[in-house]
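A protein chain is absent from this complex, but the other protein chains hold their places.
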Amino acid sequence: MRLRPVRLLTVADLAATMLFAVEGGALGAAAGLDLFGVLVVASATAVGGGIIRDLLLGDVPPAALRSVAYPAVITIGWLLVVVLYSGVRAIPTPVLVTLDAAGLALFCVVGATKALDFTVNPVFAVLLGTVTGVGGGILRDLLLREVPVVLRTDIYAVAAGLGAVVLVVARHFGVPRAAAMAAGAVACLTLRLVSAAFGWHLPQVTA
Amino acid sequence: MRLRPVRLLTVADLAATMLFAVEGGALGAAAGLDLFGVLVVASATAVGGGIIRDLLLGDVPPAALRSVAYPAVITIGWLLVVVLYSGVRAIPTPVLVTLDAAGLALFCVVGATKALDFTVNPVFAVLLGTVTGVGGGILRDLLLREVPVVLRTDIYAVAAGLGAVVLVVARHFGVPRAAAMAAGAVACLTLRLVSAAFGWHLPQVTA
Partner (left out) sequence: MRLRPVRLLTVADLAATMLFAVEGGALGAAAGLDLFGVLVVASATAVGGGIIRDLLLGDVPPAALRSVAYPAVITIGWLLVVVLYSGVRAIPTPVLVTLDAAGLALFCVVGATKALDFTVNPVFAVLLGTVTGVGGGILRDLLLREVPVVLRTDIYAVAAGLGAVVLVVARHFGVPRAAAMAAGAVACLTLRLVSAAFGWHLPQVTA
């Protein structure tokens, strides 16, 4: 069975939404928030990037607010966090980093693909793919009063940008949508996880 | 005399704008801001939620920027804060909490009503009612570098959500607009004030 293009995009988007909801919710729970606060942070992390993308594209109301699938997926992620925390007290950091990297990888290709559907400017598509990937994490960190992940983690937005570039270049050369999305997601995920594992970082300007 | 529906919505919206302008301005003054800073925080608190709602609905330019009534009401609220502070040094906390709860109650039903005018998805209407109620407070707290009220105060967004749910359900069953708005606002106000008075709170996930 071959997934239809639109369906594939929605499935990837919902999967990334779930991953970010669990990760954002877990960070909120670790910060001592109550049940509702955890739901707010999970929601902002999960759909913040996509909503910013849709506002910039002029696709309003944003996709996350048009379908009940997004609230449903966020609610499931929130319940998972609440249950997991009762059982294991805290989700280990490597698990959180991997969840986050997988969500980042899916969101950057979903965002770039949607942007290509709206416009032909490839630079814009790469920017919007990156924004889709990192936007939720920035909102989450502003709510939790931390320095945004984009400024804190060395190879983060760079990985999202790489994934979006791979997707846009592949689509430009006629690679089918599903294969291009897979290639972009793998590129982003690989760079993000390898750089996290080895502690790669970019030089400071003041150094 | 019966208020026309659109007029009722505008009156409720302007009343909530005034309440939030006074409350946001008073918090800005208490934080030691100068005259202009107090005006900025009063404005962000008063129209922030409505502007976010209108951006998400695609109703641009936002209502708060189309009419001179909003700047006028905010200016009056700002002047009240400046005069009150000269007289009484500080507005007591219970007064601030009540002002805030009244603004929250009006904004959540105004936002949900406007959303219903734009779309028929009731989940979306509840979400936008809640966003209208809590958005201004989130912007205010980000500007003042505090943890947003939604994450800090236990039954806050929950109260806004309740008010929006009451309104949407009442409208669904054919209750007239004014009565549905009154019922939603009373539900929100009651839950917010009672929970503040008794210190109700939701459990932490980590507890």
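We call the chains A and B, going by the order they appear; numbering starts again at 1 in every chain.
Following the convention adopted for this analysis, a residue touches a chain if its C-beta (ideal position, glycine included) is under 8 Å from a C-beta of that chain, and two chains touch if they have at least 3 such contacts.
What you are looking at is a predicted structure, and each value in this text was computed from that prediction instead of being measured.
Touching the absent chain in the whole complex: find that residue among B:Ala12, B:Leu33 or B:Val134.
Counting the whole complex, the residue in contact with the absent chain is B:Leu33.
Could you pull out which residues of chain B are in touch with the chain that's been left out?
Interface residues of chain B facing the absent chain: 28-30, 32-38, 40-41, 51, 55, 58, 60-62, 65-66, 68, 71, 81-82, 85, 89, 142-143, 145.
Contacts of chain A with the missing chain: which residues?
Looking at chain A, the ones touching the missing chain are residues 55-58, 119, 121, 123-124, 127-128, 142, 145, 147-148, 150-151, 154, 157-158, 201-206.
Throughout what follows, only the chains that are shown with their structure count from here on.
Counting in whole Å, what is the centre-to-centre distance of chain A and chain B, each centre being its mean C-alpha position?
30
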